[in-house]
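Missing here is one protein chain; the remaining ones are kept as they sit in the complex.
Each chain gets a letter, A, B and C, in the order it is written, and its residues are counted from 1.
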Amino acid sequence: MKKTFNNAEEATQDIKDGAVIMLGGFGLCGIPENCIAALVKTGVKELTCISNNAGVDDFGIGLLLKKHQLKKMIASYVGENSEFERQLLSGELEVELVPQGTLATRCMATGYGMPAIYTPAGVGTEVAEGKEIRNFNGKDYLLEYAFNSDFALVKAWKGDTDGNLLYRDTARNFNPLMAMAGKITIAEVEELVAPGELDPNNIHTPGIYVHRIFQGANYEKRIEQRTVNKKKEA
Amino acid sequence: MKKTFNNAEEATQDIKDGAVIMLGGFGLCGIPENCIAALVKTGVKELTCISNNAGVDDFGIGLLLKKHQLKKMIASYVGENSEFERQLLSGELEVELVPQGTLATRCMATGYGMPAIYTPAGVGTEVAEGKEIRNFNGKDYLLEYAFNSDFALVKAWKGDTDGNLLYRDTARNFNPLMAMAGKITIAEVEELVAPGELDPNNIHTPGIYVHRIFQGANYEKRIEQRTVNKKKEA
Amino acid sequence: MSLDKFQIAKRIAKELQDGFYVNLGIGIPTMVANYIPEGIKVVLQSENGLLGMGPFPEEGKEDADLINAGKQTITTLPGSAFFDSAMSFGMIRSGKVDLTVLGAMEVSENGDIANWKIPGKMVKGMGGAMDLVASAKNIIVAMMHTNPKGESKLLPACKLPLTGVKCVKKIVSDLAVMEVKDGAFHLLERAPGVSVEEIQSKTAGKLVIQGDIPEMEF
Partner (left out) sequence: MSLDKFQIAKRIAKELQDGFYVNLGIGIPTMVANYIPEGIKVVLQSENGLLGMGPFPEEGKEDADLINAGKQTITTLPGSAFFDSAMSFGMIRSGKVDLTVLGAMEVSENGDIANWKIPGKMVKGMGGAMDLVASAKNIIVAMMHTNPKGESKLLPACKLPLTGVKCVKKIVSDLAVMEVKDGAFHLLERAPGVSVEEIQSKTAGKLVIQGDIPEMEF
């Protein structure tokens, strides 16, 4: 049972043109930086990406956009990216906008073996168009399907060689959900340790969901909106 | 915002006859011992209990059974309890058997605001009788509804006064799911600490789900099947 | 005189109650956190996966792994908890969040809200707004009463694509506090010095005015 890889290039080399990939992260927080860099390097194209956001012009998924590697983006919020806007308006790129909670829950549904879920998000809006609506206890819900993806690329804080993962702070976000949802899940971690070094009570993603793992390098962890208080608060 | 109570009697005193209550635990592992003792004391009756098991004759939910406080039991496995069997066969007690994964997921559905879930468990069996069946991608699933309960009684290892909970080992089981599902969730913990003492990355149940919390006393933590190895294993 | 953004936030903060779990949207709603009344405890939920959000960090203490739903660097308060996005929207959908405050481009008299898309303009996406408005049990909208052209944003029916239907319970605008119920805006309070007539003239939807309408207090 060898799940460990040396680096992102090795772990992602069988991601082919046309693949459907999930990418963890919220904004630029908790994104699989090394995996994205590897995809930029291989130049794999016609990708369908499922990710809450589409990065910024020069970081995150924006790097894939810049090289025209994306065919379709499934996301909840795609602002902060002018190249995205250009490709969308020119018809180079398809986009499917999904409410954030629906996106998260559709990932979880996959990992939990549930073919579909019911959510009230989007009822009465254009998101509901063409979708099945069902009333439970007087409230309308949309039927939303679990995602099918070929690969899930996630970023964790710590991981062990059995694939157990631990995330840090709000860098958790979509990562554990996508980790559960990938046909093949590739995890990059800041620190890769031996089995037994992580507390089994504090594992966020059990190793059964993780097929490949490697310790990432040179994390930039860029901050999108640097907001600070000048004076010390209590 | 005061969630803390002094003991189980205070925390459970408004549980009235006919209430629907969820009780965490798997077998006798991770059961809310103090809450059960308090209910035995008050003698509240006609309870509907949702719990994976029904305890043993002289411990756990078995204590409530002995005092004829239960009207109905919703569980996945009710062996190891002769009083249960007697009441069931005599018609004193109703029982609804639910596959274990369905039971767990119906609790989660409540906590996640999903009115129902689809699961393949029970398709083609008597569990499917009267239930809606739907085919997704060539496989049949049953529609199973989220649970409605008045109270959820859960047992955690550690908790803080804001209601954040942390479970230990396999005593986690149904507890976090039921904690999310109770209209009023009452948590008993082995150790109650101040906010900030638990690592926010390792909280299993965020405090938002917990309405009342107290530090339990005199935990017996009975072992149902004591199995040991005589000689030391590697 | 109409309220400024800070005053709108301050007035909304009066709606907070001890023990409330609150989700604050981007913009004016975020500023509500600065006016939490003394003596009560309110826990802020950030839908990217945090309960117990604290203020911005001191300069130099920003942490890329710790942001809010607006992608701003933040801190945590004692008793905070991190979780994944599914649990985050789980607690939103199951009604555990007591109050949601968000901005709007339009609100209709039956409580519909539009705040995510302007046809013909670049669409950035709905983010978590549709989930929030579809599930929150108590939604307060913080908004300007009129748009920059002076047109009312409180309408008989929204013209822009909807974010959610029949969900807005209360509106605090620069001119008034209104309850939304029974297919109408019910005027509760006026901004100091603003007349009922002015509010009426800037409200295109049905406005119910019953009895004396007091001035807001902060």
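The working rule: a residue touches a chain if its C-beta (ideal position, glycine included) is under 8 Å from a C-beta of that chain, and two chains touch if they have at least 3 such contacts.
Computed from a predicted model, the values in this text were never measured in an experiment.
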item: Omitted chain's touching partners, listed by label; value: A, B
item: Candidates B:12, B:34, B:52 or B:69 - the one touching the absent chain; value: B:52
item: Candidate in contact with the missing chain, chosen from B:44, B:171, B:187 or B:210; value: B:171
item: Of A:110, A:125, A:149 or A:173, the one touching the omitted chain in the full complex; value: A:110
item: Subunit A residues that touch the omitted chain in the full complex; value: 1-2, 110-114, 160-162, 164, 180, 194-196, 200-201, 203, 206-209
item: Contacts of subunit B with the absent chain, listed as residue ranges; value: 26-30, 52, 75-79, 85, 88-89, 97, 99-105, 107-108, 119-127, 157, 167-177, 204, 221-233
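In this text, only the chains that are shown with their structure count from here on.
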item: Taking each chain's C-alpha mean as its centre, the one farthest from subunit B; value: C
item: Chain centre separation in whole Å, for subunit C relative to subunit A (CA means); value: 28
item: Multi-chain contact sites of subunit A, meaning residues that touch two or more partners; value: 105, 119-120, 167-169, 172
item: Residues of subunit C whose C-beta touches two or more other chains; value: 76, 82-83, 86, 89-90, 92-93, 135
